[in-house]
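All protein chains but one are shown in place.
Read from first to last, the chains carry the letters A, B and C; within each, the first residue is number 1.
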Amino acid sequence: MADLREMNEAELRGRVQKLLAEAHPERTDSLTFRRKQYEHGLAWVHFPEGYGGLGLIPKQQLTVFDEISKHSKVVHHDPPAATIGIGMGAPTVLTYASEELKKRFLPKIFSGEEIWCQMFSEPGAGSDVAGLSTRAVRDGDEWVVNGQKVWTTVAHLSSWGMLIARTNPDVPKHDGLSYFVLDMKAPGVEVRPLYQITGEAEFNEVFFKDVRIPHSHMLGKEGQGWRVAITTLMNERVAIGGGGSKKKGGGAIAQLVKLWQSRKPGALSPAQEVLLRDRVTRSWMDNELLRITTQRARAGQKSGNPGPEGSVGKLAQAEINKKMWETALDVLGADGLAFEAGYALRQGDFNVSTPEALAKYQFLRSRANSIEGGTSEIMKNILGERVLGLPGDPRIDKNVPWKDVPRS
Amino acid sequence: MADLREMNEAELRGRVQKLLAEAHPERTDSLTFRRKQYEHGLAWVHFPEGYGGLGLIPKQQLTVFDEISKHSKVVHHDPPAATIGIGMGAPTVLTYASEELKKRFLPKIFSGEEIWCQMFSEPGAGSDVAGLSTRAVRDGDEWVVNGQKVWTTVAHLSSWGMLIARTNPDVPKHDGLSYFVLDMKAPGVEVRPLYQITGEAEFNEVFFKDVRIPHSHMLGKEGQGWRVAITTLMNERVAIGGGGSKKKGGGAIAQLVKLWQSRKPGALSPAQEVLLRDRVTRSWMDNELLRITTQRARAGQKSGNPGPEGSVGKLAQAEINKKMWETALDVLGADGLAFEAGYALRQGDFNVSTPEALAKYQFLRSRANSIEGGTSEIMKNILGERVLGLPGDPRIDKNVPWKDVPRS
Amino acid sequence: MPADFVFTDEHQELRATVRAFLEKRSDERAVRATMTTERGFDAEVWKQLAEELGLVGLIIPEEHGGAGFGAVELLVAMEEMGRALLCAPFLGTAVFAANALLTCADGVTQKELLARIASGSLIASVAHAEPNGRWDLAGITLRAKGTGPNVTLDGEKTLVLDGHVADVLLVVARSDAGLELLRVNAGAAGLTRASIPALDLTRKLARVTFKNTPATRISSGDQTANFERVLALVCAALAAEQVGGAQKCLQLATEYAKTRLQFGRPIGSYQGIKHKCAEMLVSVEMAKSAAYNALFIAAAHEADFVEAAALAKAYCSEAYFHAAADNIQIHGGMGFTWEASPHLYFKRAKASELLFGDAAHHREALAKHVGL
Partner (left out) sequence: MPADFVFTDEHQELRATVRAFLEKRSDERAVRATMTTERGFDAEVWKQLAEELGLVGLIIPEEHGGAGFGAVELLVAMEEMGRALLCAPFLGTAVFAANALLTCADGVTQKELLARIASGSLIASVAHAEPNGRWDLAGITLRAKGTGPNVTLDGEKTLVLDGHVADVLLVVARSDAGLELLRVNAGAAGLTRASIPALDLTRKLARVTFKNTPATRISSGDQTANFERVLALVCAALAAEQVGGAQKCLQLATEYAKTRLQFGRPIGSYQGIKHKCAEMLVSVEMAKSAAYNALFIAAAHEADFVEAAALAKAYCSEAYFHAAADNIQIHGGMGFTWEASPHLYFKRAKASELLFGDAAHHREALAKHVGL
């Protein structure tokens, strides 16, 4: 992106005040306000002028929030369903889309009028995303898409989807991909909820049957899809950040401690109590050290010498989390046999009323932690190879036409 | 081997009585008696007549022992140092050696006059034995050997060594090996003790500098070394057998239980006591289940449908053993900081006076359990591939001349 | 005679028969259909289990219309049922209730109830656990009020296997005599039953409350010692069921690891997955040893059966849980979806670990037996 400048604090706050003068959050709905915010270049200050930004350094966005909340009890935050579009879609569009598409997409992404989803993973391409099979075949000015995607959040609410598809099977897997913006309402697109172990569906499956996409909706060039996708994913990383809570004993572990302290008196034998206390203590330690490790990572980045502490979080948290909720269920003991919430298949979030209900829900939900966003096996490879510098597994899928690589 | 017959019980016992009449263990030394035992074909009854056997089925050997012990308080068992020759050397000699060598070697192997050792592993060839580098180069009627072997028990006591060396580096690794019987007193053979974590040396390193072996001491043909070595190793397997003790709570676990029951009163807090009791109980369970698993394996073989229970022993025992002795040291607690035995570098066995001393020795010695005789990683590959039928790792050292395979 | 762990041809045949039946009548589709029903089992399948296979009366003596088989046959049946996640009141009625009657009840009651259990026409459930969360017999506080053959009950029992559909409840209660077994019929006054929404949908549990409810004494004298043996058999049988489930998880994980390709290779060719499978194999074989040992000892009526049952429940509970958890992990994304099967085993594993006391509970009991 073009060089970003730092605007003088007062001037920036002045611009925010102008926005507030035109549309005050306490007196305007989110949609109207966020449209205005975009027009004023206060949506993504690090975006160029005319695209919801002012070409400023990213951290000045904080000044914007600060100034808004200073003057308004109401703050129109990013609508939850819109975060993927705002966080990942917008930067990709900005970097790779045509002038026309930028103007078309960016305002509605930020306002929340149009929800975006990301369609990369496939049933046959989990850890190995670049091995994906969804095909896009050129037909005149259009591409015809057939295939299936999975693990797509908010697909059922989305107007647009970021799609990688294979446009050339005769080259090695990374080279044959292209990136599209897909109209989720187009004929042949079918979205189905994907229910999980808990009965809720946080994700969807998306099926494509002869879906047509105008060539103009390709981002980047044909065959550049992987590079474009990296841009999208880099911004995902930014969105996620380090694990662990901010304060000692905060976050999930506080729930386990509450559960432990309110355990049923007499249900545990003295010996079982000692054994479980030790496991609860281990979980407390794990969570505390995860928190501190994240702090160390921040310190390392700040002081300009980041170490491995920044890379271990995902793996550690997944395993720690699973173990913690296993302990929680054992603390519940016989009461753990009941699952009051039930398994009604449903979309949208599970609502957690009590520490007991949370423990039971998380005991099940946390099994996904060591799989979603990179399995623990893949994370160990990454740590072993990128951090410790160990050699990789012999690769048989490199420099081979995708169509010749064995697939499930 | 030729078909073996079953001799009528009485007749066999009769032959043993003849032997006893000529030389009674209570009145003859081991050497003399075992020479006679060989002459009578009662050394290895499943060997052919004239080679220390009678061509009988192996289990009739038990009748021989039974009859001897029936008539003699003294039994001249295999001399400990001679077991490798008797158990592994003899069958290999019988199968692959020339007439002359059989006559030359077998009597003295059985009598214990000549100790044999096995020289397969090398510093550079541990899990990957067939990748060994010790070279043997033909020079007229002799072979000239240079290289190094390791993990060689009783090498310092041995007259003869079973040696595999590389006679052809230009073919894939398994095809370029030949098998020799080496005179351990030959010039250029140097045996050095290999001290372990405990300070004792159970093993030796053996170095070869221009050592000459007559061609006639090659067993099998040139390039057949691996096949011959398999014969040797198969008989090792027979010699070892399944882990675990015979009776409930017997064997090593009895020592840990004794240690636990005699723990220092008041040294552990009540909570620590509960935690340690639970670990001791886990070790008790592990050992008991290992014992039962071995029984199940025997039952499975007897009933003719052996299952996976026969394959898990080595891996399970190694990990169980290490964990058990870790627990033992934690039971000792502060007293575990002292190592009364000391670390004097020495050959021959550690003598264990008390459960405490045993625990401290085994805590160190058991670390080798998951490495010696096949690392736990290799055992997991074997279980995964041979028992569960999972596909192997991609191999880059197959069908490649040995000299072109990368080595440390 | 000591446990020899030899399965006779009859045992192998029994296993083959049960497996063939369950593969037809308790496949995944059937399990999913049945587990979401209120009653929780398929009446027709239950009828076949009783009449065609004679499994419901497996451990009931022939004089009471059962097959008169022993603990080894029970082991085989439970292992297969665990493998198939069978949804049926087998553990509750055919094992727990039947064995409680055989061990504690008077002849008349035995005569009346056992035959009907064996024929599949009667569901009986033992009401044992109470809301205090304890599994040990000392935790039983419900009082049997009154002297003579008829008493009344006021209080609550919970986690009663299939209690919501039971025709007869066998209630373990306390009196001056000690622990007694009481009979309460389904229709009894002041009896209310509510099924409990369960973590594991494949095994139904109920809460039972008594309000001045009439009950009849069917045991005489303190049943504590008898009851300990009854619970031991239930735990041993459950351990065998856990072994069957764990073995199936290993099989499912291994099959998936062979067929699922990533980066052009079966994931089972990566040591990360391969070694996980190998570790599962080891613990499944150790678990088999634990469960088989308990039930061969039971069959031989040896003294250390209660100890062996504690060992079995302690070890198999953890082995099944880890196998089920690893099966999810090896299945990757599909592993935690509703449509794939791993979560069914995972929930059964955790529930059967908690049922009748978790691994730590049984290790504690074992330690006492062994004198640690």
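What we mean here is this: a contact is a pair of C-beta atoms (placed from the backbone, for glycine too) under 8 Å apart; a residue touches a chain by one contact, two chains touch by 3 or more.
Because the structure is predicted, anything quoted here is derived from the model rather than measured.
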Contact partner of the left-out chain, one of B:G126, B:G251, B:G310 or B:P391: B:G126
Selected residue (touches chain absent from view) among A:L4, A:V171, A:L289 or A:V400: A:L289
Options A:G50, A:G384 or A:P406, residue touching the unrepresented chain: A:G384
Chain C, residues in touch with the chain not shown (by the definition above): 270-272, 275
Touch residues of chain A, complete complex, unshown partner: 248-249, 257, 260-261, 277-278, 280-282, 284-286, 288-290, 292-293, 295-296, 299-300, 302-303, 308-309, 312, 315-316, 377, 379-381, 383-385, 387-394
Missing-chain contacts mapped onto chain B: 121, 123, 125-128, 131, 150-151, 194-197, 199, 264, 266-269, 271-272, 275-276, 322, 329-330, 333-343, 345, 360, 363-364, 367-368, 370-372, 375-377, 380-381, 393, 395-397, 400, 405-408
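As a convention for this text, only the chains that are shown with their structure count from here on.
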Between chain C and chain A, distance of the C-alpha-averaged centres to the nearest whole Å: 42
Rounded Å distance between chain A and chain B, as computed from the means of their C-alpha atoms: 56
Interface hub residues of chain C, defined as touching at least two other chains: 265, 273, 360, 364
Interface hub residues of chain A, defined as touching at least two other chains: 271, 275, 393, 396
